[in-house]
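With one protein chain removed, the remaining protein chains of the complex are shown where they sit.
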Amino acid sequence: MIRYILRRLLYAIPILIGVNLITFFLFFVVNTPDNMARIHLGVKHVTPEAIEQWKAEHGYDKPLFHNPEQHGIRAVTETLFVDRSIKLFSFDFGKADDGRDIARDIKTRMWPSLAIALPVFVIGIMVNITAALLMIFYRGTRLEYAGVAGLIALMSISSLFYIIAGQYFIAKLWQWLPISGFGGGIDGFKFILLPVLVSVAAGIGSGARWYRTIFIEEIGKDYVRTARAKGLSELRVLFRHVLKNGMIPILTGAVVVLPLLFTGSLVTESFFGIPGLGSYTIDAIRAQDFAIVQSMVFLGSALYILGLLLTDLSYTLVDPRVKLT
Amino acid sequence: MSLLEVENLGVRIGAVVPVDGVSFSIGAGETFALLGESGSGKSMTALALLRLLPAGGRIGGGEIRFDGQLLGELPESKMRSLRGRGMAMIFQEPQTSLNPVMTIGEQIAEALPGGLSREEQRNAVVRLLGEVGIADPAARLHSYPFELSGGQKQRVMIAQALAGEPRLLIADEPTTALDVTLQAQILQLIKRLARERGMGLLLITHDLGVARHMADRVGIMYAGQLIEQLPVDAEAGLARAFHPYTRKLMAAVPGLERAGQRLAAIPGRVPPLDRAFAGCRFAERCPHAFGPCTSAAPGWSGLAEGHQVRCHLAEHPAAVRGDESAQPLEMPRPGQVPVLEVRDLAVSFTQRTGQLFGKKQIHAVDGISFELRMGETLALVGESGCGKTTAAKAILGLTPISGGRVELDGQQVAGLSERRFKPYRRLAQIVFQDPYSSLNPRMRVGDILQEGMAALGVGEAHTRGQSVAALLEKVGLDPDAVTRYPHEFSGGQRQRIAIARALAVRPKLLICDEPTSALDVSVQAQILNLLADLQREEGLAMLFITHNLAAVGYLAHRVAVMQAGKIVELGATRDILAHPQHPYTQSLLASVV
Partner (left out) sequence: MSFQPVILWTDALIWLLVLICGGFAWHIARTPALRASWRKVLARPMGMSSLAVLGVFVLVGLADSLHYRERLDNGQLDVEVKSLLDRALVPFTARNERTYSAPLATHAQSRETVQRPDGSTVRETPRLQFGGAHLADPQQDWLGDVMARTLKGLALGLAASLLFAVLLAVPLKRLWRCGFAAALVRLWRPQEGDIAWKSLLLTVSMLLLTCGAVASLAGGYHVFGTDKVGQDVLYQSLKSIRTGLVIGTLTTLVTLPAAIGLGLLAGYFRGWVDDFIQYVYTTLNSIPWVLLVAAAVLIVQVFIEQNEASFSSVAERADVRLLALCVIIGLTGWTGLARLLRAETLKLRELDYVTAARAFGVSGPRILARHILPNVQHLILITVVMDFSGLVLAEAILSYVGVGVDPVMNSWGNMINAARMELAREPIVWWPLLAAFSFMFALVLAANLFADVVQDAFDPRTAARGGKA
C-alpha cells in the first residue's frame, strides 16, 4: 500500500512538470513579458522604457531560459523559467501583478471556497442518489419516464440561468436570503444557503441521470436475479445489493474532485461575491494577471493528481476485490 | 398429489413466444430434467415458475400449481415469500450470480428464514457451507466471491438455495460453466442433497449425459414446446425415446463408443418463435415427416407408463423411413511428412507483485513438445487455464514466446518478427471457439473470406470472388452469403464461415480451438462432420484443442493431455482412452458422465 502510494507520487512528478511546461510555454514564450507589459500599461503609455520598468517592477526582467549576464549555475537559475516554473514545485507562487503574495491569498481564500463547495458536493451526491433510486424503484412506469424527461430538461438549462433565477426570485423578489456576500461564523450561514441551493439544483439533471444509468446497469446483472430468487423484497434488493454495487463507481467518481473543492467554482463565487479562489481566479483572468492564473493552474493540477491517488485508495475501501499493488 | 404441476404454461416476450403450452409435474423427492438445446425455452420455463422473467417477458397463459396452490393468483408479496422458501434456484453462471461486494456469509444469511438471532444465523450458514463441501466453513464466512474458485462459488450458490429449506430446487445448467472434473462432483452433491432432504429437483440442462444420470424422468423441449416425456430406465437410459428429434439428438453426441462413425446431424435450424405454427415444429428438419406433420400440430400419445410423445409417427408407425444405423466415418491416414514440430515451447507472462517495482513470471506454457503430420489430428485436451489456447497462439506467432522452437513445414518460425513471419502465415490457420466474437460484425461475409487471401496474396485478385463461392459451397453455405453480414447467420453457420475463412488461404495446418463448445449438440455434430470431411479432402493436419474427451475419440488420431502448462500424457487415442497412465488423465476420464 505504502509502496503503491510512493509509486503513484513518483508518477505525479512528470505530470506536474508537463503542466508547468505547458503553462510556461503559453504564458511566457508565446505571450512574452513585453506583451504583458503592453497590455497592462495600456496603448497610450507604451514606450520601451515604460515596458522595461514594468517588467522590472513585476519581476519579468530576466531572460527566459539562459541568462548570459550570469556565470556558472546562475546563468540557468537567474531566469524567468526558474522563477516562474521551477519555484512552483515548492509552492512558492511569487507575487501577483498588484504586488500581493499569491500564496498568502490562496491560503486565506480557500476556506470560503470550501464553505460553498463542500456542502454542494455532499448534498448534491445525496440528492442525486435519492432521485436516481426513486426512478429505479419506479422503473417502467410513467413516473420514471417523466422523471427522465425532467432530468434531461433540467440538464438543458444553462447553469447561469439557475444562478440568475435564484438570485432574482429568492433574494430579490421574495427577499428570503441575501443576494450575495460572505461572512464568518453562524451569521455566515445565510450567505452560503443560496449559492449551495442553486449549485445543487444546477447539478441534479446530469448527476441524477448519470447515477440512474449506473443503477440500471447494475440491476440488469445476474446477482440481482439471484437476490430476487432468494425471496428478498424489491427495496432490500435495491438497498442491499444494487446500491452497494452502484456506489463503487459513484464514490470513486466523486473522490477525484474532492481535493479540487478547495479551488471552488468560478461562476458561482463571482456571482455571489464569495471571496474564494474561484472569484480570485476569474478576477485574475479578467485582469490578465498571468502570475495568478499560472499558480491556480499548478494548484489545480496538483490537487487533481491528488484526487486520482485518492480515487485509487478509495477503491480499496469500497470494493473488496481491489488490492493495490 | 404432485409438488409442482405446470399446465399449459406460455411465456411471451414482445412478439416472441419462447414457451408455448408446456405441461409437466414433479413429485416430492423426484428429479425431473428439462432437456433441450439453446432457445428451446427451458430456462424461460424455470424463470416463469419463480415469476422472475426478464424485463418485457410475461406469463402468457396456463396454470402453475405449487403444493396445491395456484401461483397465478398470488400477489407479488406472497410470491416473494415462496421464493427461496418454497422454490429455490441455482443459476448457470457462478461467476456473475453472486453479489461481488458482499461476503458469502451475508449472502447466504439473507436467504435464511427470518427470526433467527445473529448467532443462530452464523451457525446455520456454517452448517450449510459444510454440507455443500466447503472446507473450513467458519473461516470462509467472511470471504468475498472473488476469493473463491468457480466450483466453490457454485457450492455457495447451492448453500444459498438450500438456506430457505425449499421443497423444490430448480437448477438451471448448474455445471455448464464449470470444468469437467468439477461437473461430476457438483452434480453428485446436488443429487445427494435433494435425496437427503426429499426435495423435488427440476434440472435444466442441454446435456443428455447429465439428464440421464441425474433424473428420474426427462422432458425434452424443442422450439418452446415439450415434445416428449419419459422415465429414465436404469439400464437403457433414454434408449426408449421415440421422438425423431430426441433420437437424432442422442445420435449426435460424439462419444467414445461412436469412434469411426459419422455423427447424426440435424439439418437446418430451430424455427423462429415469433410466428404461429401450423404443424409439428420439427417437421421441416425431420427425416420421417409425412402428410399431417406440416398441417396439424401433433397431440400427446402415450407409449408406455409415463412415456408420452408429441409426434404423428406414434399413431402411424408405418411412416418411419430408412434405417438409423450410423454410417462409417473414414478417418484419413496420417502421412509421413511432419507439418508442425513443437519443441520445448514456453510462454510466460510477467505480473506485477506487491514490491515497488517487483514482477513475477507466470508460466502459461511450460515447455511442451509434439509433432503433427499431414492428415493427422492431434487433440490437445485440458481444462480451462491449462495453457492450451496460449500454446495455439504461440504456434501462430500471435503471442510472444519465452523459449523453444516451432517448425512449420520444416521452417523455424518461433520468435520471428512480424515481417519475417508473414510468408509462413498461410501455412497455419485457426478456428475459434466463439462464433460470435470471431467474425467482425461490420464486415460482409465476402470481405471476411477475402481478407486473408488479400493480405497473404493467395490467388489472383479477380479470381478471389470465385474462390469465395467455392469455399462457401464446401462448408455448406449458400453462395449468396457473400453480401450478407454475420449477424444474419446462426451460430453453426457462423462457425462454417469461420472455417471457410481459415481454409481460404489453403493452410496445411488447421488449429481448431474448441470449435464446437459454444454450439448446440445437433449443430456440433454438423461442424465435427464437416471438419472430418475437410480433413480427408484436403489432407489437413489438425490440432484440435478441447476440454471434451468425448469429442476426442470421435476425431483424433492422437491425444495430448495438458495440465498447468505441461503435457502430462501423449499417445494414440485408443491407448489413452483405454489405459490412461497419468492420474490427471484418469480423473478426466472418470468425470465424463
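A and B are the chain letters, set down in written order, and residue numbers restart from 1 in every chain.
By our rule, contacts are C-beta pairs under 8 Å (C-beta built on N, C-alpha and C of every residue); 3 or more make two chains touch, one makes a residue touch a chain.
In this text, all values refer to a predicted model and were calculated from it rather than measured experimentally.
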Among the chains presented, those that the missing one touches: A, B
Option touching the unshown chain, where B:14, B:68, B:114 or B:317 are the choices: B:14
Chain A residues touching the omitted chain (full complex): 14-15, 18-19, 22-23, 26-27, 30-31, 35, 39, 148, 152-153, 155-161, 164, 167-168, 172, 216-217, 220, 260, 263, 266-267, 281-282, 285-286, 288, 290, 293, 296-297, 300-301, 304-305, 308
Interface with the undisplayed chain - residues on chain B: 13-14, 16, 18, 39, 44, 54-57, 393, 396, 398, 418, 421-422, 425, 428-430, 432-434, 437-443, 451-452, 455-456, 485, 487, 498, 501-502, 505
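Going forward, only the chains that are shown with their structure count from here on.
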Gap in Å, rounded to a whole number, between the CA centres of chain B and chain A: 52
Residues of chain B touching chain A in the complex: 50, 52, 55, 80-85, 88-89, 91, 93, 96-102, 110-111, 144, 146, 157, 160, 163-164, 352-357
Complex contacts: residues of chain A adjacent to chain B: 3, 6-7, 140, 220-223, 225-233, 240-241, 244-245, 248, 318-321, 325
